[in-house]
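For reference, the structure discussed in these notes is given below.
Only one protein chain is missing; all other protein chains are in place.
Our next item is chain A:
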Amino acid sequence: MGPAGARPGSPPSPPLLLLLLLLLLRAERPRGAELTFELPDSAKQCFHEDVERGAKFSLDYQVITGGHYDVDCYVEDPLGKTIYRETKKQYDSFTHRAEVKGVYQFCFSNEFSTFSHKTVYFDFQVGDEPPILPDMGNRVTALTQMESACVTIHEALKTVIDSQTHYRLREAQDRARAEELNSRVSYWSVGETVALFLVSFSQVLLLKSFFTEKRPAPRVAHS
């Protein structure tokens, strides 16, 4: 499908330029993933992402529920070199500029825990944010004051959204703890009442048994 209106020998028409820009946009679209997943005990979960050379990527992660709220995390480059490794971290943020093109791997490990499964949230972003219209990226003139103000507000709002996410995660953590406390209080109360009854009855029975003589076998009177 050729671009409409192109004639041989003429300079590339605007639609063709737009086509090229859009294809470039595709290659550098800020890809990333923001996911929350469950990591069972003694398990490891790895994610992979294809990164271009020179692209900057960042990884934020936080443990939401489970055990001591800690997890091991490591990031490997396509050559197998470990570029980041932390053990038993509750939350952290890591950025890196890719020197090698290829598939980068980041893994979360709960192998040190034997019975607590964890819920982990991570946010992995690659590349920069592209402009909302392709031709806004290559401006010749400076931004007007209005546009600069818009850019500033946009960046500030992105910070607000990020901090909302972290707040949401902390709230989820606290709520999980509160609900666990609630159910523990219920079970413990019922259990303690039952134990109370059992103990008092068995105390009485035990005491009674101390004072009860064993009945001797009836003697037959000899005359």
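The criterion applied here is as follows: a residue touches a chain if its C-beta (ideal position, glycine included) is under 8 Å from a C-beta of that chain, and two chains touch if they have at least 3 such contacts; residues count from 1.
Heads up, the rule we're going with is that contacts and distances are computed from a predicted model.
Between the names "Ubiquinone biosynthesis protein", "GOLD domain-containing protein", "Dynein light chain Tctex-type 1" or "Pyrroline-5-carboxylate reductase", the one given in UniProt for the chain missing from this structure view is "GOLD domain-containing protein".
On the side of chain A, touch with the chain left out of the figure occurs at residues 3-4, 14-15, 18-19, 22, 25-26, 31-33, 35-38, 45-50, 119, 124, 132-134, 136, 144, 146-147, 150-151, 153-154, 157-158, 160-161, 164, 167-168, 171-172, 174-175, 178-179, 181-182, 185-186, 189, 192-193, 196-197, 200, 203-204, 207-208, 211.
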